[in-house]
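Missing here is one protein chain; the remaining ones are kept as they sit in the complex.
Just so it is clear, A and B label the chains in written order, and each chain counts residues from 1 on its own.
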Amino acid sequence: MENKHLPNYLEYQGKYKGLMGWLTTTDHKRIGLLYFYSMFSFFLVGATLGILMRLELIAPGKQLMEAQTYNALFTLHGLTMIFLFVIPGVAAVFGNFFLPIMLGAKDVAFPKLNLLSWYLYILGALIVLSSQFMGDGPPDTGWTFYAPYSLKTQTNVVAAVFGAFVLGFSSILTGLNFITTMHRLRAPGMGWKRMPIFAWTLYATGWIQILATPIVGITLLMIAAERLLGIGFFDPAIGGDPILYQHLFWTYSHPAVYIMILPAMGVISEIIPTFSRKPIFGYTALIISSMAIAFVGYFVWGHHMFTSGMSDSSRWIFSFLSFIVAIPSAVKVFNWTATLYKGSIRLQTPFWWAMGFIFVFMIGGFSGLVIGSLATDIHVHDTYFVVAHFHYIVFGGTGFAFFAAMHYWWPKIYGRMYNTKIANVGLAIFFSGFNILYFPMFILGLRGMPRRYYDYLPQFTDGNVISTIGSWIMITGLLILIVNLAKAKKMTGKAVDDPWDGSTLEWKIQSPPTLENFEEIPVITGGPYEYKDR
Amino acid sequence: MSKEPNHISGYKDHLMILGVLILLTIITVAITQVELTALNTAAALFIAALKATLVLLYFMHLKFDQKVFLIMTVLVLILIAAVIGITVIDYIDRY
Partner (left out) sequence: MNTKTGNMENVIQTHPAHPDIHRDDTASKLGMWLFIFSELLLFGGLFIVYSVYRYMNHVAFDLAHRELSVTVGLINTIILLISSATVAMSITAIQKNDKKASLIFLSATILLAVIFLINKYFEWGSKFEHGMYPGSDLMGMLSNGDMLFFSLYFFMTGLHAVHILIGLGLLSASLIKIRKNKIRSDKYSLLENSGLYWHLVDLIWIFLFPLFYLIH
């Protein structure tokens, strides 16, 4: 590397030093890390809340807290995890950091807007969190703010709702920025069909962010208006329809699941070819499936409402469409496994994470079919089965991909390599803990334990004890992973520049990258997954 | 970045479109003053869609810009129509 003399983006001195240098940066890599630090802190807060909830549920009856505290806790757990961690998630951190590099660009299309998105994110987060301490007590509606309860409860719903609105704005601006970047800043020679799959998934995600987020934005504003101004939209007492609220809420919040999972799938689609030393199987199919998930995913929201009194024809339409959306998801899993076939697989840490992802994502996906079909959903709706399902998808999917991305790109981001043995051990513990924590919930749900409750009947005790123990194991694994990554050793040369023999553009530059990534804009002459050693 | 050829619309074009838009507005008002029940809702919305199309194509320049903007806009409008349609299906069935 002849450009070693250039300071990398971590050392680079702009107009301001130290912390101010970070807070005023327009460098996409630094913004990616700003997101990373803030999001990961929120994740730890959310995880702590989860652990406390599990501890409360270790036995029937009151253990640690009052019922109202529990309600506030699970609302905050949902709000932090959904709005502050998984929705910005992989896209805001790794998308920001790697999208421009993968395209051969120096930055995103609108760097200042990018920084503004982060500030809006922080502002939204602060508003959401302040709702816990201000007004008439923390919101107890759950993260869904269902009307009419959210209109009637005395707690501080307006602040939480407004915070979510600001977060949505941040999300829209990020999506807008990424789409424009992909349209305008691809390096010469990088046609649409030479973009890495991760970029493609961000493209699909960007469209959902732009087109779905405003719907929840306006809905939340209506909730705020109804509470503050006393006008009527959803209150049945004045002719409003609470089911309409659910329609509007899920018109965003179901696509939001794809905002979370698509970039996660993109990460997996990067890792698997690198460690199989093979071009990804079915590149075009993967692109089409991403776009199909984004598109069909927009029309399946009603499957959250099968038991809420929606009409019969809507129910089967939404059930049918939900099954359709399983097809592109399955196409992806088949393509990943087909990429493994006859590859020369390297069993390294990121690869194990990708395998873990596929395993838990499959369980999450199949259980999704159970609740996507009308007849079975009637039985398991609002039980722990659903809780297990969405933790397998949201945490198992996005969370695993997030950690996979951390282990895959850590050397590139920091120029430091972690201890792979400890990482593998940590993963094994984390993975076991994850399954011990969430799998019993499937069984509890099938046996009829309702979700969201503070208390349960004694016959559900066994499953809950196992689940709580699982949460301790998982948190142990998590701590090992974090400490291991934090203690990664500084290295130079190939050990961090290109430890996995990757083929996408980020592995062709030094680690950590320089301020402008590329000294000269590269010209692309081939596809993203062409390995020399094949 | 290559420079795209710029199409400049003349003042007269804009004035002509404006004339048509105002004419359509007056027609809508006229139609809806007559009692035609369901038909006048349909007519008013049809004319509104027509006006919107004119604004999009000429004032917002979609007709002359790169095609990608036009394609995106059409897809977004279809999406909005589809979402409204699917939601309304539920209500037609229930009420």
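Rule of thumb we're sticking to: a contact is a pair of C-beta atoms (placed from the backbone, for glycine too) under 8 Å apart; a residue touches a chain by one contact, two chains touch by 3 or more.
Worth saying up front: this structure is predicted, and the values here are computed from it rather than measured.
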Interface partners of the hidden chain - shown chains only, full complex considered: A, B
Options A:R54, A:H77, A:H247 or A:K412, residue touching the unrepresented chain: A:H247
Which of A:S313, A:S344, A:Q459 or A:T525 contacts the chain that the document leaves out: A:T525
Per the touch definition above, residue among A:G89, A:G217 or A:G477 touching the missing chain: A:G217
On chain A, residues whose C-beta touches the chain left out of the figure: 1-3, 109-110, 113, 172, 175-177, 179-180, 183-185, 188, 210-215, 217-219, 221-222, 225, 229-233, 238-241, 244, 247-248, 251, 498, 503-505, 508-509, 518-528, 530, 532
Interface with the unshown chain - residue positions in chain B: 1, 4, 6, 8-11, 14-15, 17-18, 21-22, 25-26, 28-29, 32, 40-41, 44-45, 47-48, 51-52, 55-56, 58-60, 65-66, 69, 72-73, 76-77, 80, 83-84, 87-88, 91-92, 95
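What we mean here is this: only the chains that are shown with their structure count from here on.
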For chain A paired with chain B, centre-to-centre distance based on mean C-alpha positions, whole Å: 37
Complex interface listing, chain B residues touching chain A: 1, 68, 76, 79, 82-83, 86-87, 89-94
Chain A residues touching chain B - in the complex, by the definition given at the top: 183-184, 211, 215, 243-244, 247, 251, 298-299, 302, 310-314, 317
